[in-house]
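Just one protein chain is left out here, and the rest sit where they should.
The block that comes next holds chain A.
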Amino acid sequence: MASLPKRIIKETERLITDPVPGITAEPHDDNLRYFEVTVEGPVGSPYENGIFQLELYLPDDYPMEAPKVRFLTKIYHPNIDRLGRICLDVLKTNWSPALQIRTVLLSIQALLASPNPNDPLANDVAEDWIKDEEAAKQTAKKWSKLYATPKQ
């Protein structure tokens, strides 16, 4: 395995010892740059009570380059497409090496709380959202219950 910069090790340790509430991130055993992530739906959002699986990968140029993050759990969200790809500025142009895994995941959680249909990735969802926000939120709630409810 390629060498792991100190920063990654440090971040990983902190994610485990001092986790962000409602977020877990665990590195994969085989590849310490690959994280299995869960994000709880923010309270008060249509995603409340849902637990969403994500994957996060730190590219070789991290932290110069942003981590790659994707939803694994199906989600109804204007900025997240069917493949789980996320439209979020800090993952793209607004990335800064001062950001970290933790901050990225918090941004994603925040994105769930406040979808931005004006800068959509999933165009159909965004349209629905703009047309009828309530109905869209209901769909999102339904999807969350359907797909993001942890199996007991």
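The definition used in the following text is that contacts are C-beta pairs under 8 Å (C-beta built on N, C-alpha and C of every residue); 3 or more make two chains touch, one makes a residue touch a chain; residues count from 1.
The rule is short, and it goes like this: contacts and distances are computed from a predicted model.
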| item | value |
| --- | --- |
| Protein name, per the UniProt record, of whichever chain is missing from view ("Guanine nucleotide-binding protein subunit beta-5", "DNA repair protein RAD5", "MIP18 family-like domain-containing protein" or "NADPH:adrenodoxin oxidoreductase, mitochondrial") | "DNA repair protein RAD5" |
| Given A:27, A:46, A:63 or A:84, the one touching the chain that is not displayed | A:63 |
| Residues in chain A touching the chain absent from view | 2-7, 10-11, 61, 63-64, 94, 96-100 |
